[in-house]
Structures are given as structure tokens and as C-alpha cells.
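Heads up, one of the protein chains got dropped from this complex, but the rest are sitting where they should.
In order of appearance the chains are A and B, and numbering begins at 1 in each one.
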Amino acid sequence: MPHEVIMPALGMAQETGLIVAWYKSPGDAVKSGDVLFEVETDKATMEVEAQADGFLTQMRAHAGDEVPVGDVIAMIGEDAEAVHTEETPAGTAASEAADLPEGHPVIMPALGMAQDTGLIVAWHKAPGDAVDAGDILFEVETDKSTMEVEAGAGGFVAALLAEAGEDAPVGETIAVISAEKPSNPLQVSRSGGARAPEPAAAPAPRSEPEPARAEAPAAARKAPAPVRSDGGLLASPKARRLALEQGLDLTRLVEAGHPQPYHAADVEVLKSLPAKAPADAPAATRRLVAELPADGFPGFAAWAAEHAGLGDGNALLAGLAAASLGRDSATVTVESIGRTSVHSVPAGPLGGISDADPDTMPDLYLRDLRMSRLSTVNLGAEAAPVLTLTRSGDGLSITLECASHHLTAAQAVSLLSEFAGRMEQPLRHLL
Amino acid sequence: MRNITLSQAVNEALAEEMRRDETVFIIGEDVAEAGTPFKVLSGLVEEFGTDRVVDTPIAEPGFMGLAVGAAMTGTRPVVDLMFGDFIYLIMDQLCNQAAKTHYMSGGKLNVPLVVRTNLGATRRSAAQHSQSLHALVAHIPGLKVALPSSAYEAKGLMKTAIRDDNPVVIFEDKLMYNDKAPVPEEEYLIPFGQANVLREGSDITLIGTSSMVQVCQQAAELLASEGVSAEVIDPRTIVPLDEETLLKSAKKTSRVIVVDEGHQSFGITGEIASRINEKAFYHLDAPVLRMGAMDVPVPFSPALEDITVPTPEGVAASARKLMSGEMIHAA
Partner (left out) sequence: MSPAKKTSNTEDYLRMYRQMVRIRTFEDNANQLYLSAKMPGLTHMYSGEEAVAVGICEALEVTDKITSTHRGHGHCVAKGAAFKEMFCELLGKEEGYCRGKGGSMHIADQSNGNLGANAIVGGSMGIATGSAFTAKLLGRDDVTVCFFGDGATAQGLMYEVMNMAALWKLPVIYACENNGYSEYTATDEIAAGSIPARAEAFGIEAHSVNGQDVLAVNQLTQDLVARARKGEGPFFMELMTYRYHGHHVGDINREYYRRKDEERDWKDNKDPITLFGAYLTKEGIATKENLAEMQAAIEADAAAAVEYALAAKYPDTSEVDMHVFTDVKHALA
């Protein structure tokens, strides 16, 4: 019975061996113990002995070939005749270099770290096709991504040695590009190739059972991540859990000046804090409304843009509002639909208005709601007095809202009257 | 109930089990007529003879290996390892052979043996006779580890260990051999993996092993006088570990200190703290504290040695910090 010569596994976790040299030729008589070939692994180069007596036949791998361990690379037969019976299985694999057309070998490229194989997604050229070096020859999928690979050499596709859908080990020749147009271009699949003949050897060698992964502790896996609505404050896990369960906000302890870190006992303190009042609302507020039959501002803005080079309508509004405050200078925040701007308004001509730091606390807010459908507002005071512009028929409605400590009643009346006048006839007030 | 010493309790446990089961024998250095340097075994050779109370040459790996083979073939050896520090000498036989045989044989071979040895510093014995090395063996799958904290515990745990079909290592605290405790006349066993709640409390849990149980008890007394209610728990065995009782207490008090005489780093305290952290995190109101022996070889000078191990005052001081909500080890 012929004896298989296999690429031996010589080290732990060795996957392939490189045949450095054959010491016997096909047809040679060999004795058990004779050195048959030399193989190089990642560790060392070693000589491999024949395991049986007979004649070397059916040599399937050659010096320079990298062969997966366990693959049959030759046979030791009972007579030298067997050498002539060497048969090429339909579908020749890459290792049979001798049968391949001459030309530039295209290998399965290693495209990632620790990548062993690549999956050929598609060939972009067919056997016999002319090809340029920069043409995409095939598409390959690794564990990371799918990539297009260029031919790397010009000529003709003389052989495709793997089919789309097949995995090929990196470094293995999967195509040949010849200089001359091939008379007999080759298209084969890897699976039909000269692998070890018994089908059992086909799947992953050294398959070992998938180890059950150690599970993360159940608590770590299943517990919902606590929602950190409280920013970076310091609190024990228990205090956070209790606050979450009871719908309490630990940041209120910060606002109340209670020292961190917070523990379960501090949740009791939190519960004893007075209920949260409507945000920062001062006890008394003022609200005044002025109605104007006509809005003089659009005409003024057009004039200012054309003749004074003042194109920023918000800055003009800020200037008119600031002037109404009766101070030397003021910061005004203008909120219009889709835009908020902060303006620094000095005493003097409107041309002196500049953009202020957006974080600056303004002396006055101006809400321009003329483009909206709102007609009446009652929004309460903010941190500074607020002037709100709304449309009123063809005219304009101006609402002033502020806290009692912002402006006295007289100041409020004065501000709104001044501003209403300026909006009705901006040019006049300018002069 | 009568009070007997821990030493007498161990002696009784061995004698009772040797009477009950003729396959039980004791092997080690100076175990027969000498009864060990701690005199724990005095009198046993008179009753059981030198066939079953076997004096060996000074060859720890040798008699440990012999015990493994004896256990595999039908006996129940109790290996007397004179000092816990000699664990290093028997590591291959204990950890590569005894611990793995049942597993590697796919459950076919058993190694029912007990290694009885000791731990504990402050005997002025310096660095090679004072170590508490139970964490080394607790790390190895296949070994059970018991840490008796009193005469009562020592007797009940020893009897259970001898009857266990797995290799068990029992560490007695060598400073406690003369400590007396109530021990019933009638036979009893203490099952492995069942922690003992020695004192119930609501504010903080003190988990102590071996002689550190006493330390925790005394710390609890100090704290009680200040109005702090401490719960004290003795796990009794660290392999298997009664997680359920420890977690229940941690969830109740929300503060835990783990006290053990092994070196603090990579030790029992860290393991127990970590399990509480993993499984009771949302119930904790303070970090779980580890209090082990200092990470230094045990020094000889009393002035140095005494500060290397946890004390009741130290445990109470740490408990106060946790109670006050003070930041512990805050960067």
C-alpha cells in the first residue's frame, strides 16, 4: 500500500511548513529513515525522514512551496512505476507550480494583522483577459473589510487558481499574469486541488472545541448604567441608587451648598430641602405694553444699510434699545428667530456698536418676534429687562417685562416710551 | 459547656476521626512522640501507633507526594506541615498533583487528603516562620481552604476536612493554640461554605478570617461604645466562600471592611472586596476596605513586627472613617 508523505507538524501551533529542498527525486528508491526533504518552520529548519520503504512518487509540492501541515506532498509507492501514475486532480491548486503557465504570480495579500486567509469576493478579470498593472484584478474580504486588489503586473490573465467565494491562505498564489496571450487560460478552484485526498482533512486542521467564554459577572452585564444626570458630583453608589429610585436630584444638594461626597444619609437631607420654586422668579414683576400704528424700523434698516453701511439689523435694534435705557453704554442681547447676538453699545453713533462676548451678562434683552405669529407675550422676567417685539396689525406691539428690582416703575415707563418712539421714527431719534 | 484550647480541639478532632475511620493517618515531621513543636498531637501515637501517626524525615515534598499517592489509593492522610511557610516546599505536589488529579482524570481519581498547617505573625519568628500564605493555595482550583477562628471552629472544620473527598488545606493560627473556647462534648461537624455571623449590626460589616475574627470582635466592641453598630462575620472557609451571607450583610450595612492576616496585595481581602464590589455595588455607601498584613517580609523586631498586622484599634479607626463619610484614599 502506498505510504503518504505529509507535511509534518513539528511544533506547537505550526500551520505551514516551507519545503527548502527535496533530497530525493520522483522515482528514487527510499528507505525508512532516509532524509526525504528539508522543511523550514518559524522555529528551525529540519530534515524529514521517510517513514516507509519504497519509491518516491506523486510529488505534489516543490522546493519553495509553503504547505499546510497535514497535507500530502508525495507518496512512497511499492514500485517506481507509480511515478508515472502521478495524476493531476481536476482543479489544480497553487502548489502545483510546475503545471502553471509561466508569468507573474499574484498572491493573496496579507492585508491585516494576524490575517491567515482572505476570501475572494469576486474576480474582476476573466482568464485570457488583457490586464494592466493598475487594473483591479479581484476583490478580497478579510475579517476587517473588503478591498480591491490591483493586478500588480501587466499582460494577460493566464490562470485564476481560486474561485470567488473561496478562502485562500495569505501568500498563496491565486492567479498568474503572463506576458503573452495564453493559448489555454486556466480557471480552477482551490477545493478541487491537491489537498490531502481524504475529505476528513478538508476543514480547519487542529480544530478544537470553541471554549466557552468566561462570562462577565452578571451584575456588570445586566445592571442598567446609572444615568449621570448629576454631572461629576461625588456620591456613593448607594446614594445614587436611592436618589434614582426616589426621583431625587442630587445636584440640588450642591446648589444648597451641602458638602460632597454624598452618602445615603445625605439623600435624607435632600428629601428635607424645600420643594423647588419656579426658577429664580422674583416675587414682583412688571409688564408694560406699547402699541404703535406703524413699524418705522424696516425703512430705517434699509436706509442704514444703503447709506451708512450698517447691514446688521440686530445691531441697529440693540443700538435703539440701549439708547432708550439712558445709560452711557450697555450690553444688549438680541434674540430673533434663528439668531441670537450680543452687542456692546457705546454712547454715540450707531457705527460704534460691536459684537460682545456671548457669555456677557446683558443689561437688556430684546426679543424680535415680528416674524412670528405671536401677538401677545407674558413670559415673566429674566435676569435682565426684556423688550419683546410682536406684530400688531400693520403696526407694532412692544412689551417690556422685568423684575421690580431691575427698574423702578418710572424707569420702566421711561424705557418703553423712549424705545417705542425710536421704533416708530428711528431717524428722528437719531437726529 | 466545657472550655478547651484550640490545640486540644484539633487533637480531639483527629482522634475521633481516626477512631471512626481506620484509613485516616497522620504524616509529618515530629508528629508521633514529639506531638509537633506545638504539642497539638500529643497522645495520639499512644492510641494509634506509629503506623498511623507517622514521623517522617525532614522532607516536605517527599511526604506530601507520598500522601497524594496514598490518598489516591484508598486512605485519608492528614499531612502535618509544621509551619505554613513550608507551603512553598510542597507546591508541586499540592498544586500540580493533588489539586489537579480529579480534574485531569476526568473525575476518576480522588485525592481525599488534609494538609494541616498554620499561619500568623507576632511570635517573634521572623520572615520564614511567620507567614500567612493561605491566599497562595486559595488561588489554585481544586483545593479547599479552611481558616478556623476558635477551638470550636477548629474541631468542627477539621472533622469535615477529613471526611471531604477533595484536598483541603487548614490553616490554624499558631498564636491561638492555647486559646480556650466552649466546645461541646458531643460530636459535631461544621459544613464548609457556611459563614458564621458572630455579631449582628446595622452600620458596618467587619469580615475577618482566622485570628482576625477576634480583632474584628474587639473593634466592634470599641465601635459599639461610640454608637456604631458593627456586624462581624467569619467566612470559615475561603474556598468554598459563602458569598450569599457576605453580600446580604454588605447590602444591609452598605459599608464593609475585610480583615485578613495574609499580605494585603493580591490577597484574600482583595478577592472578597472585589466580589462585594461586583455583586453589591449599588448598595455600597463607601468603598470596601481591605486590611491585610503589610506588604513586607515579617520583621523580627517586636517594635516592627507588631505594626505589620491589623489591630482592633486600626480596624475601628478605619470603620470611623467610613462612617464619617470622609473621602477614603481620594486622589
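Everything below uses one rule, namely that a residue touches a chain if its C-beta (ideal position, glycine included) is under 8 Å from a C-beta of that chain, and two chains touch if they have at least 3 such contacts.
All of these numbers come straight from a predicted model, not from anything done at the bench.
J.: From the list B:120, B:142 or B:325, pick the residue that touches the absent chain.
T.: Only one listed residue reaches the unshown chain, and that is B:142.
J.: Pick out which of B:14, B:44, B:72 or B:135 touches the chain that's been left out of the picture.
T.: Of the listed residues, the one touching the omitted chain is B:72.
J.: If the hidden chain were put back, which residues of chain B would touch it?
T.: For chain B, the residues touching the absent chain are 23, 25, 51-52, 54, 56-57, 59, 61-75, 77, 92-93, 96-97, 101-110, 141-142, 144, 164-166, 240.
J.: Considering the entire assembly, which residues of chain A contact the chain that has been omitted?
T.: 6, 8-12, 33, 44-49, 68-70, 196, 200-201, 205-206, 208-212
One rule holds in what follows: only the chains that are shown with their structure count from here on.
J.: Go ahead and note the Å separation of the Cα centroids belonging to chain A and chain B.
T.: Centre separation, chain A to chain B: 53 Å.
J.: Note which residues of chain B are touching chain A in the complex, please.
T.: For chain B paired with chain A, touching residues are 254, 278-279, 281-286, 325, 327.
J.: Mind pulling up the chain A residues that touch chain B in the complex?
T.: 217, 219-220, 223, 226, 234, 236-241, 261, 263-266
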